[in-house]
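Note that this complex is displayed minus one protein chain, with the remaining chains in position.
Right after this comes subunit A.
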Amino acid sequence: MVSYLTKRLLAVIPIVLFAIFLMFMLIRLSPVDPAEAYLAAANIHPTEELLTEKRQEFGLDQSLIVQYFQTVKKIVQLDFGNSFVTNTPVWQEVAARMPATIQLAVSSMLLAIIVSVPLGFLSAVYKNSLIDHFSRLLSYLGASIPQFWLGYILIFFFAVKLDLFPVEGRGTWQHFVLPSVTLSLALIAIYTRLLRASVLEELEEVYVLYARTRGMKEKAIMVKHVLRIAIAPMLTGLGMNLGKLLTGTIIVEQVFSWPGFGRFFIEAIFNRDIPVIQSYVVLAACLFIVCNLIVDIVQMYLNPRISWKGRTEY
């Protein structure tokens, strides 16, 4: 297992380097001069002398190759530079906002699991029953409603009309409810259907029949065997989505005035705050890689048929 992990961790390096390269090229390809962006963000009228001074400071007068290696070097040292707008280190800005985003992502993920595991499982077991229809409707809604719109609708009914939750902000647990529901509905839609499908598939497997003939209790077969195996594809999805959630709470953070990383990123885009955009891309790449790795490890723990060596053994 140790060698497997080492191999996987080593594979992270070229992926991150490639992500940095992509990000570096995209920024250089955009028509905006980082020196101009800096002055614009600071509300300073860009005279030629100031622009030259800033270009030198940012190393923009050097060749692209040198600039790329310098970027990599800085990122490796976790130096993302200072935000053009606030003039404080990006790392500090990100660290200050990350907890809020993580809280929201985790609470949405938990809500999605709490709802979709029983719902998906029950709608497979009671196929075509009321609960199956309900889960289908919920999935349909979750897959088709745009998040920002859902956010507004929830605020309108549950905060403004019914006065059950605050409209925006962060502080108490009530503040979590509407944004978490907004974020998790799309996940619930996917996981419920995913789990339902894989439970139905597992029920056709020979081991289920064998267990029944052995006289095992139905409940035990379902929970100890079927659910445990059927849940694997859903876990993969969860892992992928955790990365997506951590980097994709942007719209929901905007709608609910959630003081997280996503909102900060939107402002950075509008202000052409290049160091922030840069750090976001690198961080997102790392998050996705780490989440994938965690999923793989959990998968192997849950399903012994997947071995550490990466091949399937029966």
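The rule we apply is simple: a residue touches a chain if its C-beta (ideal position, glycine included) is under 8 Å from a C-beta of that chain, and two chains touch if they have at least 3 such contacts; residues count from 1.
Operating definition for what follows: contacts and distances are computed from a predicted model.
The chain that is not shown carries the UniProt protein name "Nickel ABC transporter substrate-binding protein", picked from "MauE/DoxX family redox-associated membrane protein", "Nickel ABC transporter substrate-binding protein", "Possible lipid carrier protein or keto acyl-CoA thiolase" or "Fluoride-specific ion channel FluC". The missing chain lies against subunit A, touching residues 31-32, 36-37, 40-45, 47, 49-50, 85-87, 96-97, 111, 114-115, 118-119, 122, 125-126, 131, 152, 155-156, 158-160, 162-170, 172-175, 177, 203, 218-219, 222, 254-257, 259, 263-264, 266-267, 270-272.
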